[in-house]
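Up next, chain A:
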Amino acid sequence: MTLFTLYAIGGVGLFAMGLFSFVAVAHLLRKILALNVMGAGVFMVLIAIAHPERAATQATGVDPVPHALVLTGIVVAVSATALALALTCRYHAETGRATLPEDGPGNEGSGR
Partner candidate 1 sequence: MNFDPLVPLLLIASSLVPGLIIFTLPEDLRGLRTALNLLGASVKLLLVAVMLWGVNHGHTYETEISFLPGLDLTLRAAPLPMLFVTLSAVLWLVTTIYAVGYLEGSPNRGRFFGFFSLCVSSTVGIAMAGDLLTFLVFYEMLTLTTYPLVVHRGTRQALQAGRTYLAYTLGGSVLLLLGIAWLYTLTGDLCFKEAGRLADLPAEYTPTLRLIFAMLILGLGVKAALVPLHGWLPQAMVAPAPVSALLHAVAVVKAGAFGIVRVVSDIYGIEFADRLGVLMPLAVAASVTIVYGSIRALAQDDLKRRLAFSTVSQVSYIALGIALGTPLATIGGLVHLVHQGLMKITLFFCAGNLAERLRICRISEMDGTGRKMPWTMGTFTVGALGMIGVPPIAGFVSKWYLATGALEAGQAWVIGVLAASSLLNAAYFLPILYRAWFRPPTGRVAQCEPAAGVEIAWSLLLPPLTTAVLALGAGLLAASGFSPLAWAKVITVREFGL
Partner candidate 2 sequence: MNSARSWKTLRIRPATVVIGCLTVGLTVLLGWIVCEIPERPLPLAAALEDIADEQRLIEKSGVGNPVTAVLLNFRAYDTLLELGVLVLAVLAVQAASAGIVGRPAGSGWRHNRLLAATVGIVVPVSIVVAGDLLWMGADHPGGAFQAGAVLSGAGIMLILTDRLGRSSFTGWQYRLAAVVGVAVFIIVGLGVMAVDGRFLQYPAGLAKTLILAIETAAVASVAAIFVILFDAVAGPMGRGNQDASLDVRGDRP
């Protein structure tokens, strides 16, 4: 097993774990964490792709593009996480709950 596959499979594993947690758990903080785990998984896959074993650019050692993508992705993830946390705080402050209401089709959609 090469380092590349190790990283890639690790990334896939993280992605799936995050996904499972995201779907299965209702607590908002855990959902946000799960999203970050998923994100980390994707980033790991990207970094694995950049590994010299695969990257054709021998001189630079690694393929810089996925690294740049990961950096961009991380910043996006940070922003999204901040927004999600801010909303969760607000929601919690107003309702005292940390889970979204489970609403069926009947009471979905509330105007104002």
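The rule is simple: a contact is a pair of C-beta atoms (placed from the backbone, for glycine too) under 8 Å apart; a residue touches a chain by one contact, two chains touch by 3 or more; residues count from 1.
A word on the picks: all candidates are chains of the complex that A comes from, given by their letters.
Everything quoted here is computed from the prediction, not taken from an experiment.
When the candidates 1 or 2 are screened for touch with chain A in this complex, the one that qualifies is 2. Chain A makes touch with candidate 2 in their complex at residues 5, 8-9, 11-13, 15-17, 19-20, 23-27, 29-30, 45, 48, 54-60, 62-65, 67-69, 71-72, 74-76, 78-80, 82-83, 85-90, 92-94, 96-99.
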